[in-house]
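With one protein chain withheld, the remaining protein chains of the complex are depicted in position.
Which chain is which? They are A and B, in the order written, and residues in each are numbered from 1.
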Amino acid sequence: MDLSFLRAHDAVRDTAPLIQCLTNKVVSNISANALLAIGASPAMVDTPDESQDFAKIASGVLINCGTPNSEQYAGMREAIAGATAAGNPWVLDPVGAGGLEKRTEFMHEVLPQGPTAIRGNASEIIALAGTGAGGRGVESTDGVEAALEPALKLSRETGAVIGVSGPTDLIVQAGERPRAVSLESGHPMLQNVIGTGCSLGAICAAYLAAWEDPFAAIIAAHAHVGAAGSVAAETSTAPGSFAVAWLDALHELTTDAIEERISASEVADVAELS
Amino acid sequence: MDLSFLRAHDAVRDTAPLIQCLTNKVVSNISANALLAIGASPAMVDTPDESQDFAKIASGVLINCGTPNSEQYAGMREAIAGATAAGNPWVLDPVGAGGLEKRTEFMHEVLPQGPTAIRGNASEIIALAGTGAGGRGVESTDGVEAALEPALKLSRETGAVIGVSGPTDLIVQAGERPRAVSLESGHPMLQNVIGTGCSLGAICAAYLAAWEDPFAAIIAAHAHVGAAGSVAAETSTAPGSFAVAWLDALHELTTDAIEERISASEVADVAELS
Partner (left out) sequence: MDLSFLRAHDAVRDTAPLIQCLTNKVVSNISANALLAIGASPAMVDTPDESQDFAKIASGVLINCGTPNSEQYAGMREAIAGATAAGNPWVLDPVGAGGLEKRTEFMHEVLPQGPTAIRGNASEIIALAGTGAGGRGVESTDGVEAALEPALKLSRETGAVIGVSGPTDLIVQAGERPRAVSLESGHPMLQNVIGTGCSLGAICAAYLAAWEDPFAAIIAAHAHVGAAGSVAAETSTAPGSFAVAWLDALHELTTDAIEERISASEVADVAELS
């Protein structure tokens, strides 16, 4: 397929989008560093007092439900209201959907407000679509291919582009002409570093802010993160040094180098499923 | 002494225990990475709404009092209730015991619920046993050897295995046949990286989940963390690169390599003290 949309990477570098992250405390540091590494500007503003106003001036917003306390839930509601009011893109990362009841309720509460994209692992997407039970906590116990139909359903119901992360990534968009792209990139070691997936959620928001077509933006974001993983795996076989090399690669990769390191193909039978 | 229990390391790798961490925000990232590095699966679920249910399905739970706010205290109570109800092991890491009043009260509140293990530095263990004043904040100002009697007292009162971390580690268990093992491992540079001790608390929970004998599990957890420190010290003399190398070594060490890097001996006069 035509991969010219990978130039979204250059658009992120050129525009330095300001990305507001309401994310979990475990990954806030690596997520902010990942945003800086790709040329975006992170702001981890997540309190109820400040989130709505900030979401109106931010280029994009990430809502990540990894460790939500009551104030952060309130902040998330405010941020979504602000982003929606200003027409800014926002990404939902449904960490732990299905397995954890309270946060799953919250996700269902905000889904009707129309996230621009939803990025999760297969178990989370399946659970959010109401077609499965969710993973073991925050782990995926389902294969990516099992998430195709649920992702289409979720996209149809919310209007969001759905990114399903896994050994192979799946990016899905319903609509008049439903589409699904299967993306080969990355490296298994990415699963051994906490926060690479959550950082991908933040990076999706940056790509959405910098590129007009949301479907292409989400593919390009996954491609960038995955390609950086394959670079890191060339020099690092253990998670401490892999994490360092992955951040370095996020910063150093050119668009051409990303393209060389990934392969993407349209899933043929999407229209039939839809 | 017979070190065959170090095979608990393989049991962790084989069973990938799901470890719920209610821990402080300073170390949540490195603790999650340390759990991934040893082959366990971290889940940092710590809100009151979700903690009890999750503790029932988790393989083990860590309660670390490093930066407890009111919601996390509530979450900790729920998690302990869940772990207790399900018979799952839980570890108390009494960060700052003695020197900090409110959290020390909390620790005394939950001690009667019987943690499977308590892991701290000498000052914290001595303070928790009611036999000393605690350290300077979160630092230990007492030597490990001074903690032997307090650790025995604390073990007798709570039923927990006590792990006292320091230049030499001390693992203590009261009961009909009281035992104490002195463990030589590690490297002083471990003190210069924030969160290595807190990560050890999380790793203790993983070992308890994977190995039947709690006393052996706690020794093996300390051995793994210390051995990784001695590996890291071979290539790194400064804390940034040491932290990276330590995570790498946690991941790469074999059980045999751990055994080669540590020495453990029974403390002879425990029975007399007890």
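One rule holds for everything that comes next: contacts are C-beta pairs under 8 Å (C-beta built on N, C-alpha and C of every residue); 3 or more make two chains touch, one makes a residue touch a chain.
In this text, all values refer to a predicted model and were calculated from it rather than measured experimentally.
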Requested in this report: Looking beyond the chains shown, say which of B:26, B:57, B:81 or B:257 touches the absent one.
Outcome: B:26
Query raised in the report: Among B:4, B:192 or B:254, which residue is in touch with the absent chain?
Result: B:192
Query raised in the report: So which bits of subunit A touch the chain we can't see?
Result: 18, 20, 25, 28-29, 32-33, 36-37, 41-47, 49-50, 53-54, 57-58, 71-72, 243-249, 251-252
Query raised in the report: Taking the full complex into account, what residues of subunit B touch the chain not shown?
Result: 24-27, 29-30, 66-70, 96, 100-103, 136-139, 191-195, 237-241, 243-244
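As a convention for this text, only the chains that are shown with their structure count from here on.
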Requested in this report: Rotation angle, subunit A onto subunit B: superpose the C-alpha atoms of these two copies and give the value as a multiple of 5 degrees.
Outcome: 120
Requested in this report: Could you put a whole-Å number on the gap between the CA centroids of subunit A and subunit B?
Outcome: 34
